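Below you'll find the structure, written out as structure tokens, and then a few comments.
A protein chain is absent from this complex, but the other protein chains hold their places.
On to subunit A.
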Amino acid sequence: MTIIHVCIGSACHLKGAYNVIHGLQKIVEDRKLEDQIIIKANFCLGECTKAVSVRVNDNPILSVDEKNVETFFEEYVLGRV
């Protein structure tokens, strides 16, 4: 099981964290990966400058925005599933 943590602390929220979550949910839905990937909202991940902060499992925090959700998913999530 892969868990994608998306920060929804204030800074990330303002930069569109909700849209990143929705983007990821849609990708997971479209590719029917619901039983392999969990998307989890988190309050502050501690890297406010990287908003929107996203972490896959226990890996380092990455910066994602609503436009590069797809690329992020291909690059950092798909390989693990």
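What we mean here is this: contacts are C-beta pairs under 8 Å (C-beta built on N, C-alpha and C of every residue); 3 or more make two chains touch, one makes a residue touch a chain; residues count from 1.
To be clear about the criterion, contacts and distances are computed from a predicted model.
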### Query
UniProt names the one chain left off this complex as which of "4Fe-4S dicluster domain-containing protein", "Benzene 1,2-dioxygenase subunit beta", "ABC transporter permease" or "[FeFe] hydrogenase (Group B1/B3)"?
"[FeFe] hydrogenase (Group B1/B3)"
### Summary
Hidden partner sits against subunit A at residues 8-11, 13-14, 17-18, 21-22, 40-44, 46, 48
